[in-house]
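Every protein chain of the complex appears in place save one, which is left out.
And then chain A:
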Amino acid sequence: MKRTYLGEFEEIVLLTVVVMEGQAYGVVLMHEIIQQTGRDVRLNQVHSALQRLEEKGMVKSEMGEPTAERGGRRKRLFKVTAFGQRTLHEIQEVRVNYWTKILNPLKLSTQL
């Protein structure tokens, strides 16, 4: 199987980018992830992940329009690439595969 290296956090960021549908940039991604996962995420982590994703070719970016609340600065908007989409699919397939193979569905109890 072809290997796609994608860290867990990168995967979440990538998924969030997909969810945001072209409106994804640093701060909103951070807020979204905080809301969805309840983790304490910091901006620089999101930025690092985005840069790595871009280097891997899973997202592409372009500068957006300047807005007032950013002191007239432009934002870098991210979009998922075809390769990124395929990678997400592959990851999901692998996981689904495993889940279907489980004979005894996991129960919320501990068996010692």
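The definition used in the following text is that contacts are C-beta pairs under 8 Å (C-beta built on N, C-alpha and C of every residue); 3 or more make two chains touch, one makes a residue touch a chain; residues count from 1.
In the analysis below, contacts and distances are computed from a predicted model.
Asker: Out of "Lactate utilization protein C", "Extracellular solute-binding protein", "ABC transporter permease" or "NADH-quinone oxidoreductase subunit K", flag the one the UniProt entry gives for the chain missing from this complex.
Answerer: Answer from the UniProt record of the missing subunit chain: "ABC transporter permease".
Asker: Decide which residue listed in A:19, A:43 or A:96 touches the omitted chain of the complex.
Answerer: Touching the chain that is not displayed is residue A:43.
Asker: Counting contacts across the full complex, list the positions on chain A that touch the omitted chain.
Answerer: Contacting residues on chain A, toward the hidden partner: 25-27, 30-31, 42-45, 47-48, 51, 63, 69-76.
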